[in-house]
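Only one protein chain is missing; all other protein chains are in place.
Chains: A, B and C, in written order; residue numbering restarts at 1 for each.
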Amino acid sequence: MVNVVLISHTPDPERTIAAAARVSASPVSAVELLEKLTPDRVDRLIRRLLSSGHLSVFEHVSFTFAIEGISRVTSHQLVRHRLASYTQQSQRYVSLKEFNYITPATISDKPEWGDKYHEMVRAAHDLYLKMLDAGIPAEDARYVLPNAAETRLVMTMNARELIHACSLRLCLRAQWEIVELFEHIKAEVEKVAPRLGAELKPKCYRLGYCDEVQSCGIFPTRAELADKGERGK
Amino acid sequence: MVNVVLISHTPDPERTIAAAARVSASPVSAVELLEKLTPDRVDRLIRRLLSSGHLSVFEHVSFTFAIEGISRVTSHQLVRHRLASYTQQSQRYVSLKEFNYITPATISDKPEWGDKYHEMVRAAHDLYLKMLDAGIPAEDARYVLPNAAETRLVMTMNARELIHACSLRLCLRAQWEIVELFEHIKAEVEKVAPRLGAELKPKCYRLGYCDEVQSCGIFPTRAELADKGERGK
Amino acid sequence: MVNVVLISHTPDPERTIAAAARVSASPVSAVELLEKLTPDRVDRLIRRLLSSGHLSVFEHVSFTFAIEGISRVTSHQLVRHRLASYTQQSQRYVSLKEFNYITPATISDKPEWGDKYHEMVRAAHDLYLKMLDAGIPAEDARYVLPNAAETRLVMTMNARELIHACSLRLCLRAQWEIVELFEHIKAEVEKVAPRLGAELKPKCYRLGYCDEVQSCGIFPTRAELADKGERGK
Partner (left out) sequence: MVNVVLISHTPDPERTIAAAARVSASPVSAVELLEKLTPDRVDRLIRRLLSSGHLSVFEHVSFTFAIEGISRVTSHQLVRHRLASYTQQSQRYVSLKEFNYITPATISDKPEWGDKYHEMVRAAHDLYLKMLDAGIPAEDARYVLPNAAETRLVMTMNARELIHACSLRLCLRAQWEIVELFEHIKAEVEKVAPRLGAELKPKCYRLGYCDEVQSCGIFPTRAELADKGERGK
């Protein structure tokens, strides 16, 4: 089961973003700005930056998460977000004596397949352990382990990339496991930066339409939107 | 079996690097430099840039490879090089009817384990196919597939990052499969850019020592080197 | 005067993008895909990728430009696009005996200010030359040179970042000199990749609305669009 803990982050993240933003168009120093910004001013600045797409200042704050209980399927997808830092538990150096794995609901929902799945996954792990005992290195024995195998990692991502990654990974087109992961990430961010956390949303919320071929229904596609606009004339 | 084909690259890569390098300290235009550089001058410039570590100009040329026959173990390691572009065959959208997989030599060398390994991997793929037939989506059925499963991808990397990635991945501390992959990559580069290809080497060649705890023997560790220097006095 | 020459690029860029895109969802090899794609198929793929925002495959092709005749104002803005490679003529190592500089039209249009501007810029360069003669290093003498001073550089950018940079820098909110620079860049790309070149447009064309506070008139702002949609109901 996915487990996400925010282990560290830039302190006072929203104030830091707002102060950095003000430096660009102000003759006053960042230190002074940081002190003088009222919570209300921070609030208005954050909202204006988001609506106008001036996102570079969101890079000044970053969040470090301990992530556990995700499959290697999902860690392989996750690390494709290149503007972030990852330290992952190594299957080369850590022998997985205790074995946890993920089971998709589409499999566990069908008892006959769930049973076969569990049996297969356990048999693979059993062979893995036997190969370790026979002196085969962990880095090679792991070739028999399934994609389902759980992994853990530490991930640091700045707020701009969090907004971007969530825009893709909270979209229902993403796979269920990574959607779930980013829902946990969003919940952790909301605890310490509620305005920013509220902005971690699928891309359609920012665009005002769905840019996929078919919409999930939250927003119309761009073609549907254009059509509606026409009819409005 | 790993198969690497260089499908595209910046034309005349070494001349392009040399011309870009000369722009920095020359009052002449890049277009003129590109035309006037003799092969001999290109050669000397490339060597000087490499020895002095002025590697930023190597970013101006890039190489696009079609990579096949590597395991998901290795693709997961490969995509950790973030300064490159990857398009990987999706296990979500492509149903792997025909199944190829990698077998480490430490397993195939021991017939009793090799047999068990092949049997297990095929059983996992067999269950995968049956789950597909039962209507389980490919993106979920694949959780049962082993790390050994073959994947293919297109990778574009610039010459600076190639030098860096090879410095790590041609080191004998890297896992055999990714060492093999980068040996193929190096061979492809050497065909079209021999000087650059020759520079794709483990990091110890550039450092002049091994910075790992224990050396493979090609170069002494830094501690051993300091020791030798002392005795030389 | 800004002068841009495309000195190198990934050969057959649109076919390369299309082949890479197909790898993701196809059981066929990249090499085979590259050979078999008809021009018509390439055309349709490129258009579909662009409309659905699947832009990562555009990273597989890159373009190298020799850029001359831009001010240091503009080069300072340009290098803020971090996902690109730059080699710039150094004011540390190159003594600017021959001095060229940029004059904004808002200044040259007013003869009285134009004259004062030229006089001041030339006086600054004159002092620069005298300081060089007096043995002051070029890297320090240049502190007196104006922002207007011309510079030259070699820039390599992949197609995805070109789309992004043009979306910002062809917007009329950008400064006139960098707009002009990217118009030249677009013109160079169009010569070798017409479909891609045609897509190098201000961000409003992709969004379908203007996300700035005030629109230049090409597209309505998002607020205006929402308003129109409402009235359409």
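Definition applied: contacts are C-beta pairs under 8 Å (C-beta built on N, C-alpha and C of every residue); 3 or more make two chains touch, one makes a residue touch a chain.
In this text the structure is predicted, and so the values were computed from the model without any measurement.
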Displayed partners of the chain not shown (whole complex): A, B, C
Sole contact to the chain not displayed, among C:18, C:145 or C:163: C:145
Among A:43, A:59 or A:212, residue touching the chain not depicted: A:59
Absent-chain interface as seen on chain C, which is shown: 71-73, 75-76, 79-80, 82-83, 86, 91-92, 101-104, 106-107, 110, 113, 116-117, 120-121, 123-124, 127, 130-131, 134, 136-137, 139-149, 175
Residue numbers in chain A that touch the chain omitted from display: 5, 7-12, 16, 19-21, 23-27, 29-31, 34, 56-57, 59-62, 64, 66, 68, 85, 87-90, 93-94, 97-98, 152-154, 156, 158
Chain not shown, touching residues in chain B: 51-53, 203, 207-209, 211-213, 222, 225-226, 228-229, 231-233
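What we mean here is this: only the chains that are shown with their structure count from here on.
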Between chain A and chain B, centroid-to-centroid distance (C-alpha), Å: 27
Centroid distance [mean C-alpha coordinates] between chain C and chain A, Å: 31
For chain A, residues that touch 2 or more chains besides their own: none
